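This is the structure I have questions about; it appears just below.
A selection of the complex's chains, in situ.
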Amino acid sequence: MREEIVAAGFGGQGVMLIGKILAYAGMLEGKQVTYFPSYGAEVRGGTANSTTIISTAEIPTPVSRHPDVLLAMNSPSCKKFGSRLKKGGLLIANSSLIENVFKRSDLTIIKIPATSLANNLGNKRSANMIMIGAYLKYKAIVSLKSVEKAFLILLPGKKDLWDINKKALRLGME
Amino acid sequence: MKSKAAKERKVLMCGNEVIGEAAVQAGCRHYFGYPITPQNELTAYMAKRMEEVGGVFLQSESELAAINMVLGASACGARAMTSSSSPGISLKQEGISYIAGMELPAVIVNVMRGGPGLGNISPSQSDYFQAVKGGGHGDYRIIVLAPSCSQELYDLTALAFDLADTYRNPVMILADGILGQMMEPVALRQINPKHVKKPWVLTGAKNRPGRRLCSLFLETGGLEKHNASLQEKYRRIKAKEVRCETYNISGAEVIAVAYGSSARLTKAAVKMAEERGIKAGYIKPITLWPFPEDVFIKEKDKNKKYLVVEMNEGQMVEDVERCVGDRKRVFFYGHAGGWIPQTEDIFKRIKKLA
Amino acid sequence: MKKVFGRTRTLRDTHTHYCPGCGHGIAHRLVAEVIDELGIRERTIGVAPIGCAVLAYYYWDLDICEAPHGRPPAVATGMKSVNPKNIVFTYQGDGDLAAIGFNETIHTANRGENITVIFINNAVYGMTGGQMAPTTLCGQVTATTPSGRNVKRYGHPIHVAELLANLPGVSFSSRVALSDIPNIMKTKQAIKKAFQVQMDGKGFSIVEILSPCPTYWRKTPVESLKFIKEKMVKTFPLGVFKECGKK
Amino acid sequence: MGKVVINSARCKGCGLCIEVCPKNVLVPSSKNNHLGIYVVEVKNKEECIGCSRCAIICPDAAIEVYR
């Protein structure tokens, strides 16, 4: 098993956290994992992306040229990374912000209005958890429990925050 | 991360922070640095951690100042460290030559990026020559450690401080943007810093004559003698401190050679080749200086081929050629400027040579 | 209707990589406007720094050279020595000019090299992720001062415009701010003055520009301008610190 | 009396123009450009006096003013 996941969007949408949570959850489940952020000058202009790899074997490089999965939180990143997705890959698109989803007939495309759902939930910042939820629903790559643990380790002492985010997660899984 | 609690379990930190935590655990309480991508997380980590452990963190006005602050702190006995990336390391060459000449311990981290010049911040292995042959002036050598995963970042950083103290010599951690930025699980093992007596340290001349630390030797032939004694030390290091990981070199027809980030990919390619019935092995130098010369020299089989994979335009390959002694059997695969090899491509090249 | 405001000739019509609300964009435009108003584009050579403005050569339609971090004044000195009729200017951040490159700054100023320095003081290192600069305010939190800039450890922010004004080689030294419309207008006047000083062969001129970095100030663009007006100018008073013929 | 033209390909949505406009001509839009940025748009067109304040502060030279 090996899954290469790219999460991408604006800075501030929490795409880095998506990657970290998935990686941490994978680690907690005894898998090999790597997490690799975009960094430096790339970050200017407000875009951000990260790559997470979860595997049962050693991971030769944390960089993915052709990811299995793309969690796209906005339009430009949907375009940029969508074209690089592996043949038959999975694209989860935040349809609140992405009008025209990248067109590739080989892809499985899931649209979820993560931003609106999050706004409805009363917590703008949890759109990223909704995206994770949608992903977990489609591929149970890690368990919900591991995600919870990961969340609490990465944001220690934020139990209350978890409660909202758990809701968001479940919303995504619906 | 508190060392006790973290001892057993693995954590996920970015490589730059792993280096920082290892340094803290190894007793480093003096860090001097100047920001540069892709190592900024290390500087930021030390800023935070030194406050916590009561150490000294100082963002210097420049890389020149940083390396010389390290010189000063080390002269007074501290385990001192600095870090930078390629252009900043170029600026430190004069200081490194002084530290080597004065025989002071120091740990220097280079998280390499694309060059030459400003280049870019993509991962790269373009500073092998600078690190291993000596970018500064004079016949000095520094120990160069090349980790290829987060755990090695941790373990080798700790080792770096011990080696620096043991040999009174600068030690460089040669990493790259991938290793510095990537998070992967790492066990923050308990580190027991080696206690090395430092009778040469400057403390103020209490009940004794003054001491001097310098790289100038006034007497006729003084510098010649000093160089001879440095060479003697280097021979000792060569004899004792070579570190290298090998896999199936006796059985292989093709031996892939790589260090750092590219070694990970190369290993995977070798496994892939094996699975396809190709007799392949690999050599992963962990110390780039001292270079694991004997591994190559002892290999008498005149048919074996070597594939050197580097994220540069061919640097370590020169050492491999030198040690293999037959350039026609040594092949190179690499590019500079942010290029990262792919397992499949390395595999293809192994296959072609087999 | 007549166009009363548009993009000036020397400012390329292209997307910049700057964050929304970044002062570099405003400063770039002002420099371009001044160059066009003075009609010197065809003899002007710029030197770009290492910092967020490293890509300035994509944004100005001028002959421009990159310089290693902190070394623009040395590069400009070499350039000016080849053809003194060229108008040579550097554009530098506070890390570039006042940290790693302060020696080049001071010696170039002291020699009275007939060049112009546009100095963007945004109190942080933008490009590398918001670390402390020599101009970071006391108590300001940055990536490398997690508890705020500690005066005991790092001393006070460096006052570049005032310090350089002490050197006889400096003919014009002024501090301005991109905090609001009137101050932006004044900034433009100061930049123009600085170039004019060079055109008149009077020696070194520098304009220190207080400029917002919303990203690493962790503020909105609007809050950032307010921050300049309410906080930053207290540490860095605006004004002309020197204006005279070359001594 | 005045007219502003916003180049939404250049606009980064920083909102400084909105802040300085004395006539509240400009507002944030809910449309984003090719970069995914929510740009500003002209709302109270007829209020514009062509004072150029918005253009002077725009860090992206995204505004042309006519009078």
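We just call them A, B, C and D in the order they show up, numbering each chain from 1.
Convention: a contact is a pair of C-beta atoms (placed from the backbone, for glycine too) under 8 Å apart; a residue touches a chain by one contact, two chains touch by 3 or more.
In this text the structure is predicted, and so the values were computed from the model without any measurement.
Enquirer: Given that each chain type is shown once, what formula states how many of each the whole complex contains?
Expert: A x2, B x2, C x2, D x2
Everything below uses one rule, namely that only the chains that are shown with their structure count from here on.
Enquirer: Could you grab the centroid distance between subunit A and subunit C? Build each centroid from C-alpha atoms only and quote it in angstrom.
Expert: Taking the average C-alpha coordinate of subunit A and of subunit C, the gap between them is 40 Å.
Enquirer: For subunit C and subunit D, let me know how many angstrom lie between their CA-based centres, rounded off.
Expert: Spacing between the chain centres: roughly 26 Å.
Enquirer: Could you list which residues of subunit B touch at least two other chains?
Expert: As it turns out, subunit B has residues touching two or more other chains at 37.
Enquirer: Subunit C: which residues touch two or more other chains?
Expert: Correct list: 18-20, 127-129.
Enquirer: If we count contacts the way the header does, which residues on subunit D are in touch with subunit C in the complex?
Expert: So the residues of subunit D in touch with subunit C come to 3, 9-10, 12-16, 19-20, 35, 37, 50, 52-53, 55-61, 63-67.
Enquirer: Give every residue of subunit D touching subunit A within the complex, in rising order.
Expert: 32, 34-37
Enquirer: In the complex formed with subunit C, which residues of subunit B make contact?
Expert: For subunit B paired with subunit C, touching residues are 34-37, 40, 43-44, 47-48, 51, 57-59, 61-63, 87, 117-118.
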